[in-house]
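Each remark here refers to the structure printed beneath this line.
Yeah, one chain of the complex is gone here, protein chain that is, but the others are all in their spots.
Here is subunit A:
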Amino acid sequence: MRAQFVLSETWIGLRRNLTMTIAVITTVAISLALFGAGLLVNQQVSEMRNYWDERITLTIYMCNDISPTAVCQENGPATDEDRSALQDKLEGMDQVQDVTYLTAAEAWQDFQERLGASNEALAAAAQEGDIPDNFRVQLSNPEYYDTVRAAVEGSPGVDSISNDQRVLEQFFGLLDGLKWSALLVAGVQLAAAALLIGNTIRLSAYSRRRETGIMRLVGASNFYIQLPFLLEGAIAGLVGGLIASGFIVATRFTLLTRVEEWFQFDIALGTGALMYVIGVSMILGVLLCTVTSFLTLRRYLKV
């Protein structure tokens, strides 16, 4: 095996079809960047899901003197019996892991702590008593949300039950949509890239048909004849993958960081997750190009 010979043939092929090579690299880079972005969003979403699944709680607000809802207006503020009955009921449920009762004062304190730093105006406007006393219910599994909610809704003294899951679902739905559209566009782009590579390799095989004809005649092995073309595809795929990696890193540090800032998640995708996405994209790029080259050669380079 003469590595130098194979490499120089590969280089000649890449240079001879320079415009096609550039087209291939660009298409591969764009499609892989989209694909990688889709994977990143996917990872981010699943990390955030885990984060929220652990923390998702049901907050049951009790009626107090100033509750505006019809239920509370009708029945008056919750009594201590209502509270202890509800607590017993919740603690008796299998789906409930933990129940914490917060008095109105504790709830206000908690509110101040959570919002005080980022939204001082809102924190200052709220007064003790604005937030009614409530039960924080930790579920043993987030799936039980609806069951528990249905069980306590309408119990005496209950004002409202917070619905943070629905809000989160909308947000996750948005991210899912983003992910799938990125992957869809990536798929179409990858198909286009495959066709372009096929064309490039076909041109390359055609422009070197004299050489390959002679190689065949003097008994060069099929592998030896095909290798420069396969490498040509693989190198185009690799360069495209490298450019895509740049885009992926940029996406990670601009778009996703901003998403995290907006939603004040203290979770960020680690370097490991980023390397995983880059690795998968690069391997996909090189594989796609090499396999397409191989299939093209079977048709256009009779050996």
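To be clear about the criterion, a residue touches a chain if its C-beta (ideal position, glycine included) is under 8 Å from a C-beta of that chain, and two chains touch if they have at least 3 such contacts; residues count from 1.
Following the convention adopted for this analysis, contacts and distances are computed from a predicted model.
Write down which listed name, "4Fe-4S ferredoxin", "Cell division ATP-binding protein FtsE", "MJ0042 family finger-like domain-containing protein" or "Carbohydrate ABC transporter membrane protein 1, CUT1 family", is the UniProt protein name of the chain that is not shown.
Result for the unshown chain: "Cell division ATP-binding protein FtsE".
Considering the complete complex, identify which of A:Ala151, A:Val185 or A:Ala220 is in touch with the unshown chain.
The single option touching the absent chain is A:Ala220.
Among A:Glu47, A:Asp82, A:Glu106 or A:Glu211, which one is in touch with the chain left out?
For the chain that is not drawn, the touching residue is A:Glu211.
Need a quick check: the contact residues on subunit A for the chain that isn't drawn.
Against the missing chain, subunit A presents residues 1-2, 5, 210-211, 213-222, 224-225.
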